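Here the complex is missing one protein chain, while the rest keep their positions.
Moving on, here comes subunit A:
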Amino acid sequence: MRIAYINFLIEGDNYRAGVLLTDETTKPVEFRITTNLNIDQLQEILYGESLKEVLYKERFTVQLLDSLQEDYDIVLVKEKSLLSIRKEIKKPVVHIQKYEYFMPLNRQSHKIINLQEKYEPLYITISSQDENRLVSISQQLNEIYKNFNIMEPFDRIEKAIKYLSEKGQ
């Protein structure tokens, strides 16, 4: 299973996003990032809470996914609002977060666990149109999670963006 991870980094006024495509051992296959997008304070005030949605959903994510040349099976995101990009792409979008005991397990959400308890339990949610694929996606992620921390590639994107910013790229 090839996973396209999406993550963002805000450093001061600069917003930047990256997509990291990994194989089933979480080894990198393709990586792309946006250039720095500078948002001034006035824009921040005026866009308010909708800023992240505009940036992440309308600007960065779809464009990043479109730019990938390698094929992928699912998109893994940490921002729940990104589930709605499903309409614009042909692949399932999976929101992933840390599992809390009160979280419901239903037709759109499952728990992912590492049997050796090496990594903490996770909770995935998919959009309604992929409901029938939830079991299969969850099984595949559970399989990967046996040996590899599926949350860790999000950190890699942040580190890589920081690295490039420090290099003046």
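Convention: a residue touches a chain if its C-beta (ideal position, glycine included) is under 8 Å from a C-beta of that chain, and two chains touch if they have at least 3 such contacts; residues count from 1.
Convention: contacts and distances are computed from a predicted model.
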Candidate names "2-oxoglutarate oxidoreductase subunit KorB", "Helicase, Snf2 family", "Spore germination protein KA" or "Ribonuclease inhibitor"; UniProt protein name, chain not shown: "Helicase, Snf2 family"
Chain not shown: contacting residue from A:84, A:106, A:139 or A:169: A:169
Positions on subunit A where the hidden chain makes contact: 20, 22, 25-28, 31-35, 37, 39-40, 42-43, 46-47, 54-55, 59-60, 63-64, 66-67, 116, 118, 147-149, 152-153, 156, 159-160, 162-164, 166-167, 169
